[in-house]
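All protein chains but one are shown at their positions in the complex.
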Amino acid sequence: MSNFDYAAPTSLAQATALLEGAHGTARVLAGGTDLIVQLREHLRDADLVVNIKKIPELMELSYGSQLGLRLGASVPCYRIYEHAEILVAYPALADAARIVGGWQIQSRASVGGNLCNSSPAADTIPALIALGAQCVIAGPQGLREVPAESFCTAPGRNVLHKGEILATIVFAPPVPFSGSAYERFIPRNEMDIAVAGAGSWVKLSADGTTIEQARIGLAAVAPTPLFAAEASQWLAGKSATDKTFERAGEFARKAASPISDMRGTAEFRRHLAGVLTRRTLAKAVERARG
Amino acid sequence: MSKKVHVTTSVNHEPVEFLCEPRQSLLEVLRDTLRLTGAKEGCNNGNCGACTVIFSGVPVNSCLVLAVEAEGATVETVEGLADHGHLHPIQKCFLEGAALQCGVCTPGFLVAAKALLDHNPDPTEHDIRFGLANNLCRCTGYDKIVKAVQAAARELQSLAK
Partner (left out) sequence: MSHTDELYLGKTSYQVLGKRPVRHDGADKVTGKAVYAADVQLPNMAHGKIVRSPHAHARIKSIDVSEAVKIPGVFAVVTAADFPNLESRSEVMGEGGSVNLAHMAANCLAMGKVLYKGHPVAAVAAANVHLAEEAAAKIKVEYEVLPSVTWVLDAMKDDAPLLHEDLRTDSMGKKGDRPTNVALHLQFEKGNIAEGFQQADIVVEREFRTASVHQGYIEPHATVALWNEDNRLKIWASTQGAFNCRQQVAQLLQIPVSQCLVVPCEIGGGFGGKIAVYLEPVAALLSRKCGRPVKLVMQRNEVFEATGPTPGSFLRVKLGATKHGKLTAGEAWLAYDCGAFPGGVIAPGCMCVFSCYELPNARVDGFDVLDNKPKTQAYRAPGATQAAFACEQVIDELAEALGIDPLEFRLKNAASEGTRRVDGPVYPRVGLVECLHAAKNSDHWKSPLSGANRGRGIAAGFWFNIGLASSCSGSVHGDGIVTLVEGSTDIGGTRTSIAMQLAETLGIGAADVLPQVGDTDSVGFTFLTGGSRTTFATGLAAYKLGLDLQAQMQERAATIWECEPAAVEVKNGVYSRNGQSLTFKELAGKISELGLDPVVGRASVSPEGSTNAFGVHIADVEVDPETGKVTVLRYTAIQDAGKAVHPSYVEGQMQGGAVQGIGWALNEEYFFDRKDQMRNASFLDYRMPTCLDVPMIETIIVEVPNPSHPFGVRGVGETPIVAPPATIANAIHKATGVRMTVLPISPPALWKALSEKS
C-alpha cells in the first residue's frame, strides 16, 4: 500500500473541512472493507484517509415508529439486523445487511459505505431504493438530500463533491400493510458479490388483496443500482397474486441492461432480475400481510 | 510522507502500545510488531477469515482494519483464548474432535467460534455454518469443525450451570 496521512475527526464539521482542504486525494474510511482492499490493490489511491467512525451522528442508529429510521453512514451492518424493530419495519434492509460478506465483514461494513462505494452490485442499495430512503449529505455548504436511487451515477461514482460526506440515511416511518424483502443470487451461499439482486417494497390494501404502491430496486443489472420505475408503477392497483409478480418480473427484465463478466452472462442476469423480482414481491406481500 | 503514529490499545486484556504507519493493517502489526503470529494472512482481502480477531467485542478480519484504528479499542486474539495454561473449551473440543489438519485456519476459526458462542450459546447447525461462513478451510471439509463447535456449545452450557 502507498503511504497516506490519517485523521480521525470527531465532528462532521471537522470531517468536511479535512476533506475539502486535503492536498491530493482524501478518502473516507467507514468499515474499510472496500477501501482497504482498493488501496492495497492500487484500485483507488489516497493521500489522506479520514476515519469517520468517531463522529457521533455517523454512528447513530435511531428508530421511532413516528419518526422513522435515521441510519448513520458508518453504522456497521450487524447493528441493523440485530435490531428487533428494524427487522419488522424495514425487513429488506435487514435482509441485505445480513448478507454483505460474512459476519466478520458485517461487523465493520456499513450501509453508508456500501452506498458510497457505488458498485452496481451493492446489496444494500436496492433495499434503500425500494424503501424510498433519502441520503443526507453534509458538506462545506451545509446539508442536502438525495434519493437513494439517484446517489450512484456510474460504476464506482456518485453525486458526492469534494468536501462532501454522506452523513445519514433516512427512512420514512413504516406505513400499515407494508412489507419489503431483498434477495440476491450468488453461486455459493455466502461471501459472493451479487450476480443479480432485487429489493421490493409494497403497500397493500387493508384487506391485503391489492397492491396500492410498490417500489422495486435492482442490483448488478445496470451500470448503477436501478429503480425499476415501470415495474413499480405498473404494480399500483394490481392484485397481489403470483401472476402479478411474474408480470412485474418481466418489466424488471426489460429494465435491466446487464453486462457479461466473470460473475455471470448478461442473459443469465436478465433472467435472474425477473426471478428475484417475482420472489421478493411475493415475500414482501407475505410480510405485509403479517 | 507521514510519520509513525503512536497507538495505545488493549490486546488480550493487557495494555499495549506500538508505533505504526497508517497504511499498516492490524494484522500486520499484531504479527510483525507485537509478535502475535497466531492470526494468519491467507488472502489479505477479507475473504478467508484466517486473520480473525475480536475487535471491541465483534469478530473482524484484521487485514481490513488499520492498526491506527486500534486506538482506544480492545483486541482479542487466539493467544488470549487459553486461561493460565488451561485450554478454552473450544480449543479442547477442536483437538478432541480432530477439527484441524494443517492448522493454519484454526486460529481464525477458534476466535470466530468463540465470538459465535458468546453471542449465541445454543446455535443450530445452520447458525454455526452461517456464523463461520467467512472462515475458509481447505483441509477438513468443515464437518469436524461444525461438530467441535457444537460440542463446545454443549460444554460451555454445562459449565455455565
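Going by the order they are written in, the chains are A and B; count residues from 1 in each one.
Please note the rule applied: a contact is a pair of C-beta atoms (placed from the backbone, for glycine too) under 8 Å apart; a residue touches a chain by one contact, two chains touch by 3 or more.
Predicted model, so just to flag it, every value in this text is computed and none were measured.
> Identify the residue among B:T9, B:S62 or B:T77 that touches the chain left out of the display.
Here the residue in touch with the unshown chain is B:T77.
> Among the options A:E20, A:E190 or A:E250, which residue touches the chain absent from this view?
Of these options, the touching residue for the absent chain is A:E190.
> Tell me which stretches of subunit B touch the chain missing from the display.
Residues 21, 23-24, 28, 31-32, 35-45, 47-48, 50, 77-79, 81-82, 87, 91, 94-98, 100-107, 110, 128-130, 132-147 of subunit B touch the chain absent from view.
> For subunit A, which residues reach the chain that was dropped from this view?
Given the touch definition above, subunit A has residues 1-3, 102, 185, 187-193, 195, 261-265, 267-268, 271-272, 275 touching the missing chain.
Heads up, the rule we're going with is that only the chains that are shown with their structure count from here on.
> Between subunit A and subunit B, what distance separates the C-alpha centroids? Give it in angstrom.
Spacing between the chain centres: roughly 29 Å.
> Report the residues of subunit A in contact with subunit B in the complex, numbered from low to high.
1-6, 8, 29, 31-33, 36-37, 39-41, 47, 49, 51, 53, 76, 78, 101-105, 107-108, 189-191
> Provide the residue numbers of subunit B that touch subunit A in the complex, in ascending order.
1-2, 5, 21-23, 25, 44-47, 49, 52, 55, 58-61, 63-66, 68-69, 71, 112, 115-116, 130-135
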